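One protein chain omitted, others in place.
Our next item is chain A:
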Amino acid sequence: MAQYDLTAAVAPFLDRHLVFPLLEFLQENQLYSDDQILKAKIELLAKTNMVDYAMDIHKSLYHTEDVPQDMVDRRAEVVGRLKVLEESAAPLISFLQNPALVQELRSDQQYNLQMLQERYQIGSDQIEALYQYAKFQFECGNYSGASDYLYQYRTLCTNSERSISALWGKLACEILMQNWDVATEEVNRLKETIDSKSFASPLSQLQQRTWLMHWSLFIFFNHDNGKNGIIDLFFSERYLNAIQTNAHHLLRYLVTAVIVNKRRRNVIKELIKVIQQERYTYSDPVTEFLECLYVNYDFEGAQQKLRECEEVIVSDFFLGKQLSENGFVTIPLRDEFMENARLFIFETYCRIHQCIDIGMLSQKLNMNYDDAARWIANLIRNARLDAKIDSKMGTVVMGTQSPNIYEQIIEKTKVLGQRSYALTSNLILTSAAVTASAAQ
């Protein structure tokens, strides 16, 4: 399944800290050898400040107690730097930690800055220091602290570039702390900023959009309303463009979300178009499934792909999230996906068939005969399909829904009268208005 692993494709668009959970997941899944992953982890940590953690990993990787000298040096350096930053940001932090004083801040940023400057001698240097300190905290893995500082920094920040950086930092913190609600808000805020801000180059804007989409994956597949969110976000024109340009692999998540989400069937057509367009650059079992089903009407192929999809989902960090309930480990998304995919197959099957053998169907759906019959009966009831089960023959018979030609014509002409009437009345209205104004 390693060939469908997207970690390598996704990682460049994520923050170092965000990649970490991905690696953990890979480690659990044992797609790659432990050593490889541990090495990747050390490499990942090398540029962050989580030196202690890196040391631990190093020990477990090489099974030694020795730690390379550069790591020790780095640790000293990090600690030193932390001290410096802490000092320089201290006045502002002490101010912010005093609730009484914070009360004095108002919504007017200009006023706040002036007030801080005058009464507490806190100028732009200190504010800048706060940002650096927050960033440092984040690098060290202290996400909640960083999140707080960044929040406060944003209220005082005047530099729009910095402000965006702070937003990204805050989002990362929230994601890593798994505060999905807050993170969703942050994503929306960021999205607004990205869309509204006029970037110097469209390229950087595209870049930011791509990042946002990747980061939001964390949220969408954990938040309750995420499956709607992802469809909304990814299907908005500019983001869809970004996917097509920059990040084809995101199609997998989009397709999954669409299949799982019963209420958003209407986007399937567009999605298929996109998949077909991008087929030459990206395809994986999930997209191929949809293609088999809706482009080639190849049900055998769809079955085949569905089986592959299952594996893909399980081994994907975002999709294969496990829940353990009562000792059972379930992957909720997989079950949902399989169920809905089956439904898709069946529906399409029904559309082009007049008569289906239940036995064959049960095989295709991986069920036994009775289950299949029951499942179909349920479907017929729920989806209000025009179908009946002929239990003697063991078939499902579909009602033919060919529209009568008279009905067609009536349908076509039905609204015409109404529309003409509306048109006439509009015409009269405007002409009356014209005459009235002329009369005046």
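Here, a contact is a pair of C-beta atoms (placed from the backbone, for glycine too) under 8 Å apart; a residue touches a chain by one contact, two chains touch by 3 or more; residues count from 1.
Note that contacts and distances are computed from a predicted model.
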item: Undisplayed chain, where the name is taken from the UniProt record, one of "Eukaryotic translation initiation factor 3 subunit C", "KIF-binding protein", "Protein MAK16 homolog" or "Proteasome subunit beta type-3"; value: "Eukaryotic translation initiation factor 3 subunit C"
item: Residue in contact with the excluded chain [from A:36, A:225 or A:277]; value: A:277
item: Of A:193, A:207 or A:222, the residue in touch with the unshown chain; value: A:207
item: Hidden partner chain, residues of chain A it touches; value: 198, 201-203, 205-207, 209-210, 237-238, 241-242, 244-247, 269-270, 273-274, 276-277, 280-281, 296-298, 300-301, 351-357, 360, 393, 395, 398, 400, 402, 405, 408-409, 412-413, 416, 419-420, 423, 426-427, 430
